[in-house]
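One structure, pasted below without further comment.
Note that this complex is displayed minus one protein chain, with the remaining chains in position.
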Amino acid sequence: MELRRKDLLGIADLTREEIALILDNAAILKEISTRSIKKVPTLRGRTVVTLFYEPSTRTRMSFEIAAKRLSADTVSLTVAASSAVKGETLADTAANLEAMRPDLLIIRHQASGAPHFLAKRLKCGVINAGDGLHEHPTQALLDMLTVKEAKGRLHGLKVAIVGDILHSRVARSNIHGFTKMGSEVTVAGPATLLPPYLDTLGVKIAPSLEEAVAGADVIMMLRIQLERMGQMFFSTLREYSKQFGLALRHLDLAKKDVIIMHPGPMNRGVEISPEVADGPHSVILDQVTNGVAVRMAVMLLLMGDKA
Amino acid sequence: MELRRKDLLGIADLTREEIALILDNAAILKEISTRSIKKVPTLRGRTVVTLFYEPSTRTRMSFEIAAKRLSADTVSLTVAASSAVKGETLADTAANLEAMRPDLLIIRHQASGAPHFLAKRLKCGVINAGDGLHEHPTQALLDMLTVKEAKGRLHGLKVAIVGDILHSRVARSNIHGFTKMGSEVTVAGPATLLPPYLDTLGVKIAPSLEEAVAGADVIMMLRIQLERMGQMFFSTLREYSKQFGLALRHLDLAKKDVIIMHPGPMNRGVEISPEVADGPHSVILDQVTNGVAVRMAVMLLLMGDKA
Partner (left out) sequence: MELRRKDLLGIADLTREEIALILDNAAILKEISTRSIKKVPTLRGRTVVTLFYEPSTRTRMSFEIAAKRLSADTVSLTVAASSAVKGETLADTAANLEAMRPDLLIIRHQASGAPHFLAKRLKCGVINAGDGLHEHPTQALLDMLTVKEAKGRLHGLKVAIVGDILHSRVARSNIHGFTKMGSEVTVAGPATLLPPYLDTLGVKIAPSLEEAVAGADVIMMLRIQLERMGQMFFSTLREYSKQFGLALRHLDLAKKDVIIMHPGPMNRGVEISPEVADGPHSVILDQVTNGVAVRMAVMLLLMGDKA
């Protein structure tokens, strides 16, 4: 079976079968990164361009490593010190990049929908590496892979997602993904950080962290974006941490074999206590490892068949 | 035939035969970028260093992609957050880079003549990727390749170059190139933006955009550098656009099969209207595609024979 699409823009428009296909491929490709020679020639001679309008360490690096382990050539553009300054439109930048005949464009942009806008205009494949408050599909895929590895399945699991749901593209993509795969998703967070459309997404809203994690198989803590503090979405960090920070005592409320996830970077002591982050239930670093595998799978499925 | 020089510094010092040689090689190498495996082993094990003292998306990327498609290794340095801050001289930076044994140094620098200064001191090849207000030879080569593809020849064509001629290294390199290859070049722009030396270069000066494009086979619009506004070279953007912005109605004055060029990034609605930029006469994206091919050709001709 193959992925019959040229782009990966969001989880919302993937079928269950497509998600399963990507996860299955990722599980196989993961082995490559454990070898001494971490490289297969599959995508030799393909050109992958990363175009990041927001700073990022791990996501850009994860994509770059994934591409190199498949032997693709990579070119990295961080826009700020470049043409964005000169006032060129996104469509023109993209059309120009495409004219250099890349096979894949990986874009992170502060505007929701930017990758979709490009995908429609470009012949080359486009991967959304995070667009505004909208989606971050490879993050949700790596999260689902991590859960599937730990639990053997996604169907029938209780998944709690806690924190700033409103501003989190990670939360949105994961809500789409886990509900689609048959998990039961419950969210919790300050009332000002719960978006109004939540009821349309098939998730439950818990009034407190405690009630969200009760009986959970999976607890996913979101990063508090400190730069939103001034916007008064919540009173103080201390207050936030007290109400919605995950501590050891909360794990007793969850299933005995609960796993703890965080997309990183973590604010230790704010949304998650160090004891939990580094404890035996944490799969936070597995998420990062699986990020490379999932991105290899997506690249292979989007580019491989065109070989 | 081969290129008997170690550097590409400007169009002014190339012979007609050398220009033809580069264009012929570029036309052949262009096919590589249309393959599924866009890579030939020709320059394997060569080290190409890009050293950019000015920000750039497309030029640096075009050179990097060109190098990678020939299997060269690339190292990119954007100077600002680096030793330039520490006050090292350009000669010392370059001598140090050379001591690491690169095969080719690609430099963009705000000072006219910087690449020539380096080329004299360094054993490795130097490509000028834009020096101050002086030259940008690979841009002119890709422009000539684009015109030759569209028209089958360069000799006897009427080429109009419109805009800020004074500050444009693209204009300078193209004036040298097209006049050398037998085209007839006419320029137009605000009087404050026409340099005094134009008459020595064998170009005609038209008093208006309309007269410049009359009967033209090729219209090349230059980018208005908005940062020069404060310097009062022209009154307002609106005024500039009205007088020297290319609109659909101007195309009727030109040859029926006129082609429209722009080196990018475009200020849509200022020097060029979107209808023209995206219309059937536009070869703007072909220019970008040809940029990779021309840079592959130059790299191959400068480095290939030394294998």
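So that you can tell them apart, the chains are marked A and B in the order they are listed, and the count of residues begins at 1 in each.
The working rule: a residue touches a chain if its C-beta (ideal position, glycine included) is under 8 Å from a C-beta of that chain, and two chains touch if they have at least 3 such contacts.
Being a predicted model, the structure only gives us computed values, none of them experimental.
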Residue among A:35, A:155 or A:249 touching the omitted chain: A:35
Residue of B:11, B:32 or B:97 touching the missing chain in the full complex: B:97
Selected from B:3, B:19 or B:49 as touching the chain missing from the view: B:49
Absent chain, residues of subunit A that touch it: 33-39, 55-58, 61-62, 64-65, 68-69, 78, 80, 226, 264-268, 285-289, 291-292
Contact set of subunit B toward the excluded chain (per top definition): 44-47, 49, 73, 75, 77, 79, 81-83, 85-89, 92-93, 95-103, 306-307
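Just so it is clear, only the chains that are shown with their structure count from here on.
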Centroid distance [mean C-alpha coordinates] between subunit B and subunit A, Å: 40
